[in-house]
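Omission of a single protein chain aside, the complex is shown with its protein chains in their original locations.
So, chain A:
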């Protein structure tokens, strides 16, 4: 406390140019800003920890039972979160929530899954809770009953049970700086540039809003500042205007970063392809099943062959013979199916 106070007084004593910029005082800048590698690392670490925990739980129950379980990879987890980010905007469209609610809920969802995994908390309910929280934190409240009755197969407890957990995972840092507001600001400020045709500007803005929405499906907000994302979205819609605006703000040096964000939006800005999504896990499962079936066939053939060799072609010895144990094994296998 004393140290902090000291800093503040020294800040105040220094000339105004060294004052701390507002954005750098935000929790978004201080606690929710990562590099791309950090994001990957965090997700990998979360995944490994969760998988180990689940494996341990399996092993305690029945040793060796975790071998055949196919766990999600961190990429798959991320894909699942992305799918539910898409659902947020569907729900917001249904409830006619303002853009701010949608953007906030998406941020909450992303931030939540930087502290938790989808293997621990299913994203469906977390998504509903994040959206409900966002309606409250952005001052667009809706009653819990009205909220849950309009969503099929949802009870108020689904939302409330997770509410504190989600809030806690967010470190109770509910305020988010949004790119769509930055984009609006850019749109307004571009009007100060000379010779800007209003119609094309508005058209560009409408396109840029779509790009900002696409950027919500990406990790951009966890890496870049909202103004940079807004500028990138605007640049995707109208590169020339964006460039001249950036120049007017002495921010040409940021243009490479803007290119990076554009690239991110173009690459990751589409919702997951649900049709082809399920291919991997089910195919692996199928392969496993096939392998099992094959093993069973060979074992059965083996047995028949042995029975033949023992001079008992019709397998009557099964009831009394030494093969009884093997028979039991087979039964076991059948049960597994």
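In this text, a residue touches a chain if its C-beta (ideal position, glycine included) is under 8 Å from a C-beta of that chain, and two chains touch if they have at least 3 such contacts; residues count from 1.
Note that in this section contacts and distances are computed from a predicted model.
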Study note, to complete from the structure: Name check vs UniProt for the chain missing from the figure, options "Methyltransferase small domain-containing protein", "Uu.00g026380.m01.CDS01", "N-alpha-acetyltransferase 20" or "RNA polymerase II transcription factor B subunit 3", returns "RNA polymerase II transcription factor B subunit 3"
Check your understanding: Of A:37, A:67 or A:195, which sits in contact with the chain we cannot see?
Key -> A:37
Point to revise | Listed residues A:22, A:62 or A:146, member touching the removed chain | key: A:22
Review point. Which of A:30, A:210 or A:249 sits in contact with the chain that's absent?
Key: A:249
Practice item. Could you tell me which of A:89, A:148, A:215 or A:228 touches the chain that is not displayed? Key: A:228
Review point. Taking the full complex into account, what residues of chain A touch the chain not shown?
Key: 4-5, 8, 11-12, 16, 19-25, 29, 33-38, 41-42, 45-46, 49-50, 52-54, 56-57, 115-116, 120, 177-178, 181-189, 191-192, 198, 201-202, 223-228, 230-231, 249, 251, 253-254, 257, 260
